[in-house]
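The complex appears here minus one protein chain, its other protein chains still in place.
Coming up: chain A.
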Amino acid sequence: MRNGPSWFNVTSLVLGFSFLYLPIVLLVVFSFNESRLVTVWGGFSTKWYGELFRNTQLLDAAKVTLEVAFLSASCATVLGTMAALVLNRSGRFPGRSMFSGMIFAPLVMPEVILGLSLLLLFVAIDQSRGFWTIMIAHTTFAMCYVAVVVQSRLVGFDRSIEEAAEDLGSPPLKTFFLITLPLIFPAVVAGWMLAFTLSLDDLVIASFTTGPGATTLPMKIYSQVRLGVTPEINAVCTILVGLVTVGVIAASITTKRREQQRQRDERAAIAQG
């Protein structure tokens, strides 16, 4: 009987994680490169981060991206939550499974098709393209992700809690805001964050629906990379990776803490009868 993992497990682990994270590690490392040449190490430096904050084009693109992401995530959350509620609550009606299928179809639809169809729509209704068209397009494809997340939360929802609120004198709409929304709030927030992230890193749909003056960060990065990767781009990407990592770790720690607290409380309640 040997202790510890076998050589096979260790190798699989190393290979798998290298495959996933080596490119990102390289990107982070080279963002601290002194040299202008991306692939040649010239010593440690943070100068590209300083450069970055003087690059108004990149900063403008970042601002547009955050604005689009914030607005589209918010709209998508409202629409996606409503869709999830309707699909979960309205019982059986003719065409219900078709509707739920249609809500989730954009999840697997190629982005190129989605982007092209939205572009055709905007041209057809003679909508000049720019900030708002990107926002609408992002809302469209992010809302189905929100619907999926919120619906999974609603599946285990005890409807009698809402009935109890109504029974105690609260009309349906008020019940939604006082009871249902607070209880599904974690899922709504998760949906919002997912929508925000999706909008943040979308390139294809934004490229189709954008117009003059509305360039998002992914578009900016992509167009610059075609002229050659600069350490500045590495710096931007490192900041993005850092933000996402901190966000994910913070979220998982709070969820875990809350769950542990809850289990402790329940044990205490059972112990004291």
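Here is the rule we go by: a contact is a pair of C-beta atoms (placed from the backbone, for glycine too) under 8 Å apart; a residue touches a chain by one contact, two chains touch by 3 or more; residues count from 1.
Definition applied: contacts and distances are computed from a predicted model.
A.B. asks: Looking at UniProt, which of "Rieske-type oxygenase", "Spermidine/putrescine import ATP-binding protein PotA", "Chemotaxis protein CheW" or "Molybdopterin synthase catalytic subunit" names the chain that isn't shown?
C.D. replies: Choosing among "Rieske-type oxygenase", "Spermidine/putrescine import ATP-binding protein PotA", "Chemotaxis protein CheW" or "Molybdopterin synthase catalytic subunit", the correct UniProt name is "Spermidine/putrescine import ATP-binding protein PotA".
A.B. asks: Check each of A:108, A:124, A:168 or A:227 against the chain that is not shown and name the one that touches it.
C.D. replies: Missing-chain contact among the listed residues: A:168.
A.B. asks: Which residue among A:50, A:182 or A:213 touches the omitted chain?
C.D. replies: Of the candidates A:50, A:182 or A:213, A:182 is in touch with the missing chain.
A.B. asks: Touching residues of chain A against the unshown chain: what are they?
C.D. replies: 158, 160-161, 163-172, 174, 179, 182-183, 262, 265-266, 268-270, 272-273
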